[in-house]
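Apart from one protein chain that is not included, each protein chain of the complex appears where it belongs.
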Amino acid sequence: MAKMNLLQAINNALDLAMASNDKTVCFGEDVGVFGGVFRATSHLQEKYGRARCFNTPLVEQGIIGFANGLAAQGHVAVAEIQFADYIFPAFDQIVNESAKYRYRSGSLFDVGNLTIRTPYGGGIAGGLYHSQSPEAYFAHTPGLKIVVPRNPYEAKGLLLASIRDPNPVVFFEPKRLYRASVGDVPEEDYELPLGKASVLKEGTDITLLAWGAQMEPLEKAAEMAEKEGISCEIIDLRTIVPWDIETVTNSVLKTGRLVISHEAPLTGGFAGEIAATIQERCFLYLESPIARVTGLDTPFPLALEKEYVPDHLKIFEAIKHSIHF
Amino acid sequence: MAKMNLLQAINNALDLAMASNDKTVCFGEDVGVFGGVFRATSHLQEKYGRARCFNTPLVEQGIIGFANGLAAQGHVAVAEIQFADYIFPAFDQIVNESAKYRYRSGSLFDVGNLTIRTPYGGGIAGGLYHSQSPEAYFAHTPGLKIVVPRNPYEAKGLLLASIRDPNPVVFFEPKRLYRASVGDVPEEDYELPLGKASVLKEGTDITLLAWGAQMEPLEKAAEMAEKEGISCEIIDLRTIVPWDIETVTNSVLKTGRLVISHEAPLTGGFAGEIAATIQERCFLYLESPIARVTGLDTPFPLALEKEYVPDHLKIFEAIKHSIHF
Amino acid sequence: MPTTKNANSSSIHTPTFIRGDEFHFPIYKVLKQDGTTYRGAVLPKLDQEKALRIYRTMVFTRVLDERMLAAQRQGRLSFYMQSTGEEATVIGSAAALDDADMIMAQYREQGALAYRGFTTDQFMNQLFSNELDYGKGRQMPIHYGSRDLHYMTISSPLATQIPQATGYAYGQKLDGGGHCTITYFGEGAASEGDFHAALNMASVHKVPVIFLCRNNGYAISTPSSEQFAADGIAPRALGYRMHAIRVDGNDILAVYQATLEARKIAVEQNEPVLVEAMSYRLAAHSSSDDPSGYRSKKEEEAWREKDPILRMKLWLQKKKWWSEEEEKNLQESLRREVLETMKKAEKRPPPPLDSLVTDVYDEVPPQLAEQLSKLKAHIRKYPDAYPKSAGGLKHG
Partner (left out) sequence: MPTTKNANSSSIHTPTFIRGDEFHFPIYKVLKQDGTTYRGAVLPKLDQEKALRIYRTMVFTRVLDERMLAAQRQGRLSFYMQSTGEEATVIGSAAALDDADMIMAQYREQGALAYRGFTTDQFMNQLFSNELDYGKGRQMPIHYGSRDLHYMTISSPLATQIPQATGYAYGQKLDGGGHCTITYFGEGAASEGDFHAALNMASVHKVPVIFLCRNNGYAISTPSSEQFAADGIAPRALGYRMHAIRVDGNDILAVYQATLEARKIAVEQNEPVLVEAMSYRLAAHSSSDDPSGYRSKKEEEAWREKDPILRMKLWLQKKKWWSEEEEKNLQESLRREVLETMKKAEKRPPPPLDSLVTDVYDEVPPQLAEQLSKLKAHIRKYPDAYPKSAGGLKHG
């Protein structure tokens, strides 16, 4: 065990992925000598050489196009997009190509060896172009897996699993936690399963669901609620696609109440998908409407970020509202 | 009044838009001499000259980048993307630029004069790259309006309104209906309001909601249901963003039941957003779970398109299931 | 120093704009239309066997295209795309490769696949989306692919394969096996952002890839004069410091020799090469298109006179490698084969219902399995409405 922050855990996972399989290649803007603008790829070029860890030209559609080809060829491609806000130029390569490669070829070819890492979310005074949480844009795309870790331990295990999963994975890293989240992380190689949510705390009155950086305010709100005698079950979804319907359904069948939170805008966010599914599966058990606590239907702001963000107070209010419905 | 098919109605709307405002410019791949691969821009170059209706090079990100600049400059830009499946290379220009232009500049600049037209949906044996319904990808983007007409009359009125609306609009045209849908269309200039759903038929037992080409199987299913004594209220959403929550809510408050249908895959589709919102607003009035009848969570197929598509029979079954819940 | 490359740029003190008007990319030609070769031309070493393999493939492609367009017109097939006029470009280049080099094509390169030995059956199974289609009936006709033949399954979104080819070739370089990748694309697709990304990354990362642009004058209805203002695609290579050559795309010998040498550069020096093949799309863009709305018969006629197949035939005949008798037999046997194979293929059933949900992921996730089982129940309820799959269900 070692104390690592989230960035170190990711760096460590990449190191192990490259050490354990010499077909693994890491690349992206500034990931070479510099080790990435957040330093997630520090020392990898030094250790594994320029052929396996390198800077690319500044072109996201090229990075993912290149990665698709490299993965189809048989290498394990781990591509970094510097900020999730800048993943959109690669949207076509991800949504029309990565996601459909296996299906359209009848499995003659696939890019299952592809993993796209990208920092997402607010909390760094980044304004509308260094704060977005675009997971829902990708969640509507069969063929992709989408993973978001909440802390260093999870980040390492989920990233190693993502890199080795035989499907293309978009791996969103909560950049607000890069240095802020520190925890015990085993030094050896381990994987955490994709597609499985994790119940952080059992409870009986209400289910609280989120992923990534949003787990922190969720847990804080739960603490506040517990003080008022509300027993909260807390779930980290971990994988957005395919999501663990069973775990969430079972929890809501028990509690009868659900609050979902994400930073992205409300309309078209992934909480909508979850609410739609759960209202169907738990219809007769729901004691109050499923609540969504999310960003506003606007671009991400700067000066008023605090007001915009779904913080613990807003979640706490939603919990109380649900309980007293 | 004239009989027009949907394509002619669109061509007529473009003609009127160009005639009534000489700042209006239409462009895209093959829209010039040829009039577009579906012929939606037929004769416009002839009538208004090459400067106002022209072929672009084959580059969607360039088409929308160019359109953003042209609209910001003060012209009315009507850009065609040949198939909605090919809109993704322009995703960054639409989602990061068009949608955020006004907000990020504090309204110093905007691209409200932009309209993007693109044919979408299945029904032409197009397989996974000539059949997609990507409206939900855009629906998660504050700043855009998203419009889908269901027939020639609606297409003309909504397209004229979209072109003149002071916000960027993505206008999805149901290509399966281009020639198949024929109806009476006034020859003069008229607009239909954006953001307003349209109740096609009142009913008391269940609300059926869809948009665009999906209205046809919806109405067919309603007919089947009516024969079994089920009174259906049928709503065409028309505008996906911002959507008419009030009309849908009022309908469901009355009927207590809701079936939503779209061709796009289930997960992350816009029906999820609607279901999430309506379960919250109509919680105490719902008599059965809100049902979604959609494409499967796979890319769009070819040989088995009929099996994949949410047809009238699947909708009919969902209606019965909802009624007998 | 980052800018040392410019160190030997000369200084000037008068502002001079360069547009390159005076610069014209020369075009490499070997074979004249009458089957003779240009004086002093560098001729490829092409033995009779290989030459005939090429020629037979060209004729096969032409016959296939004619028959399948006819089948489309009869309503037997939903869609088709011909490569008429561009056979020398595609087959000549494919013939210059190692058969294990990777091919990442656009869609008009059936000739390259045929050259590698894709059978008529295999073509037909794809075209008719039947249960034997490698693509499991999911893509429109002409979206072929073959793992055994190192031919990447075609994808409709244009130009996406170009940066993928750069990445694929980078992987080949890491593997060190001496192979390269060729990617084909039209002069229209070369306008996409992916083109720029691909060529720039290939030249920076020194990757063994051949970018073969089929400049056939049109992108659907858009003439190349509305696609770019420059003298074709080849001059773009100068902007990437990439080897480039322009070749007469209707000249089988020039295409073959140019690609052979391009491959040498790619594989031996790990450097990308751009090949621009000048040709003409003699047929309509696809079976859905009618070119009479945007170009003249006269223009088409002028190019029909430059037919690449006829040109090669005359050369073969001059070399006494081919006779009219052999030509007649070949044509007849190919027509017969295509028709018979077509009949077989169209009778075969479509892929099974399960193919709707397989290959989305390596395994079918629970949600999707649930969707399939609901669908099956639904089809069992309304078997008449789903004739393609209902039968299979009863017995399955």
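Order as written gives the chain letters A, B and C; numbering starts at 1 within each chain.
Please note the rule applied: a contact is a pair of C-beta atoms (placed from the backbone, for glycine too) under 8 Å apart; a residue touches a chain by one contact, two chains touch by 3 or more.
Remember, predicted model here, so these are calculated numbers, not experimental data.
Undergrad: Identify the residue among A:Asp85, A:Glu173 or A:Glu233 that touches the chain left out of the display.
TA: A:Asp85
Undergrad: With respect to the chain omitted from the figure, which of C:Leu52, C:Ala230 or C:Val364 is a touching residue?
TA: C:Ala230
Undergrad: Can you list, in ascending order, the subunit C residues touching the missing chain?
TA: Counting over the whole complex, subunit C touches the hidden chain at residues 1-3, 5-6, 8-21, 23-30, 38-42, 191-197, 200, 203-204, 215, 217-218, 223-247, 254, 257-258, 261-262, 265, 273, 278, 280, 299, 302.
Undergrad: Tell me which stretches of subunit A touch the chain missing from the display.
TA: 29-30, 32-35, 37, 54-55, 57-62, 85-86, 88-89, 125-130, 266-267, 296-299, 301-304, 306-308, 311, 313-314, 317
Undergrad: Under the stated touch rule, tell me which residues of subunit B contact the chain that is not displayed.
TA: Against the left-out chain, subunit B lists 25, 51-52, 54, 56-57, 59, 61-62, 64-75, 77, 89, 92-93, 96-97, 100, 102-110, 112, 142-143, 145, 166-167, 195, 242, 245-246.
Simple rule for what comes next: only the chains that are shown with their structure count from here on.
Undergrad: Taking mean CA positions as centres, which chain lies farthest from subunit B?
TA: C
Undergrad: Taking each chain's centre as the mean position of its Cα atoms, how many Å separate subunit A from subunit C?
TA: 39
Undergrad: Two or more other chains touching the same residue: where does that happen in subunit C?
TA: Residues 136, 138-139, 143, 155, 157, 193-194, 355, 360, 367-368 of subunit C each touch two or more of the other chains.
Undergrad: Please set out, as single numbers or ranges, the residues of subunit B touching at least two other chains.
TA: Residues 61, 85, 88-89, 128-129, 267, 296-299 of subunit B touch two or more partner chains.
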